Structures are given as structure tokens and as C-alpha cells.
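For reference, the structure I am asking about is given below.
Apart from one protein chain that is not included, each protein chain of the complex appears where it belongs.
Let's turn to chain A:
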Amino acid sequence: MQPGLLKDRQKQVYQKGTTPFDLDCNKGSLAGAVSQRACVFCGSRVVLYPIADALHLVHGPVGCAAYTWDIRGSLSSGPELYRLSFTTDLQEKDVIFGGEKKLYQALVELIERHDPRAAFVYSTCIVGLIGDDLAGVCKKVSREKDIPVIPVQSEGFKGNKRAGYQAACKAMFELVGSADTSDISPVAVNILGDFNLAGETWIIRDYYRRMGVEVVANITGDGRVDDIRRCHGASLNLVQCSGATVELARMMQEKYGIPYKQVSYFGMEDMARALYETADFFQDKDPGIAARTQEIVRRELQAIHPEVQKYRWDLEGRKAAIYVGGAFKAFSLIKCFRHLGMQVEIVGSQTGTKEEYQEMADMCHEGTIIVDDTNPSELARFIKEKDVDILVGGIKERPIAYKLGIGFCDHNHERKLALEGFEGMVNFAREVHSTVMSPVWNFVPRRAGGMTNHKNMED
């Protein structure tokens, strides 16, 4: 249906309005397609990494750990142990004779050196192949050192990022339920799936504080082992976006009967909805909560409205493309752009499900391109075809946008700018504005009609 696409990728691209919705997804990346996706290990690392007082040991050769050393914007209000990159750095002889002994020694050494509250041990591709008994080693060290030492089965090749999320959730679930919950308020929640990029969890926590809601654990952002151990004392789990931690919420519902809600903290609409839904949930236990929440939302909106409006004035009618990791984030972004008067022409994710893509299609106008697990050449083609003004994505997408002479907004784990909450919406608007309105695009050949193309200047 789409000329110029690799044959085996045709069904992973859908243009709304052309045919009834149909999209292939959740399959392995195509060989040679330069997917923007990572691996199972990556999924686990993303979710568990911000648990700040745990030791994160990558069992494998050096690369897997080196490339994930402190690359994310997750902040901690205390311990910084999570920002160090530990690995067993497997050598040839370990690969031949097995790495269990080295793993054991490394774990003991690191636990003695850093005295962590818990340790996560990640398996990588090689470990999956040589068959080290990760669980056995962890159990032994756990007994000897008297802290939880938890294996994370995240061999890179055994699926995609989603499988990594599940492995991470399984690992965290081992901690849940192991500490006292008697002093927890009846109006208490856990924040799941937020990574405290640029301090975003702190913004969200503050709204809940003002609503009178206790946060037991912000499990994956500025996380603490001891909080996770008692988080089954909360009455509600709030799961942010991507679905990275929804599995954990499900497990907690099953075992502890704690319900969960999926929320998003991006954009004024979704942010307000997250707070209102939480207020609704606690209405019986705390009748005053609705009024307080309304007041918070009203105030916050009032504070940001003029500035957002100011940017909208300039941005009205411009076009955007979105390519992010999870589909939920894409939903919020589509709404955010709407608030800025902009239209989304291309939207895609690395790991969306069929239902999520369906919802995406429902939100978009006719002609919008919806894409699963795309790659640079496709993305470049769509951007040119739709002639958008900005691409929202991660670092890997940035040079594609810039080389095509359009703006870019980093909405990935690396970013240093808080985009959640009401103030996050202003940051987002400002960021979009500052790139779309920059005069530099006047000099880019594709936009300048070849005027500044050095090739033309030569002849």
C-alpha cells in the first residue's frame, strides 16, 4: 500500500482514511531495517534504573552496561548509587567456562563496598546463551548478605522492550509486601511508571500533597527500596503512560486487591484528569478532596494559561510529527499539540499494541500516518511528504529532523526539561515555540528553495 516501504514493513504503516484500520505490531524488528528500538534488557533497565538506593549490576560484556551508564534524566533526592554503572565485564574465559563465579564475587564485592538496600542483577544476551544460573547466585548472595538480591531475566534477544518491562515488574514485585504498612494513611497512592525525569515526580507529588493524598512510593522515579517494600499499603496505584509498569499494578491488584488507574501527566487535559480521577476515588474517605482538587487545577491553569496562549498565537496551523517509545505518551502529545493549535500529521511508537494504535487513529484526522517501529529512512520520507514543522522524539531521531531542516523536541528519557504537570505544559509549549519559530530554518536548503545550498552557489 505504501510504495517505497520495505515489503515486510508495509503492514506496520497505516494512513487514516485510506482503508479500514489495520496495523501490524508487537513483532520483532526487521533485520536490516535500522529500527529505533532497543532490547529486552533496555526495557528492564529503563524501569528499574531510577530505584536510587539499589545496586544495579549488569551481568554481561562491557557494552550493555557502558551504553546505559547514567544516560537518563531521572533525578534522586538522596542516594546516587543508581547513577553508577556496574558490570561483570565478561571476558573470553568467562564465556567459555561460565560467569557464575565472577558474578558471585562481583556481587559480594559491590555489596560490601556500597552497602545497598537491595541489588538487581540483569542478565544480557550472552548470559542467556552460556546459561549462568543467575537466580541461584542471587539467592546465595541474598542469604549471605541479608539483603534482597533480585535476578532480572532480561536477555536482550528474548523479545522486545515490552518483555523487559515485564521482567522488571516481576523483579520489583519480589520486594513488594515485605515491610510494615500500619502507619499509612487511608488516602494513599503509589506512583508507577514515572521516572522523575528533570524532577517531574516531585511536581506530581506536590499536587497530591496539596490534595491531601499520601504517596507511599514513587516506585520508578526517585525510587527507594524501602518504599517499594511497603507500597502494598496504598489504596490505589496510579500508572503513568507507557504501560511499562502496568504489569506490576496488575500483580498488586491480584495479590493485594489494590485497584489501579492508568493516567498521564502530560498536558493540561490529562494532568487535570489524573487529579480528578484520584479525587473521585477517595471521595468517600475524604469528602473535601473534590473541592481542593478543583481549586488546585483552577489555580494552576490560571497561572499557565496566558503563556500557553501567547505561544499558540505563533504556532497556530503548524504541523507536527510524533515518534516516541510508548503509545500513551503519543496520546497526550496529540492533545498537547491541539492546545497549541497544531495538527499532528505523523504519529508512531516503538512498542504500541493494536488497541493503542486503534485509539491513536481515532484521535487523528484523515490522512494522518500511523506507524509502528519505524526507521530513519521511513521517518525522513514521511516528514518530507507531510512537510511538518517539528518532530517530537528521542536523541536518535534528532539528527533526522535537523538534517531535514525542521524543529525537534526531545521527549525521551534523556531530556533535562520537566514536561509533566501544568508547568510542564508551559515548558513544552516554550520548547516547541523556540524551535519552530527559530530563524535558522531560513538557511536550510530544503526550506530556502536551494538559495543557500552550497551546490547551487558553486554553479
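Keep in mind that, in the parts below, a contact is a pair of C-beta atoms (placed from the backbone, for glycine too) under 8 Å apart; a residue touches a chain by one contact, two chains touch by 3 or more; residues count from 1.
We take it that contacts and distances are computed from a predicted model.
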Listed names "Glutamyl-tRNA(Gln) amidotransferase subunit A", "Monovalent cation/H+ antiporter subunit A", "CRISPR-associated endonuclease Cas1" or "Nitrogenase", matching UniProt entry of the absent chain: "Nitrogenase"
Hidden partner chain, touching residue among A:S35, A:S185, A:Q294 or A:T353: A:S35
Residue of A:A65, A:A327 or A:I370 touching the missing chain in the full complex: A:A65
Absent-chain interface as seen on chain A, which is shown: 6, 8, 28-42, 57, 60-71, 83-92, 94-95, 102, 105-107, 109-110, 125-126, 128-130, 156-160, 375-377, 380, 384, 394-396, 398-400, 402-405, 414, 444-446, 450, 453-455
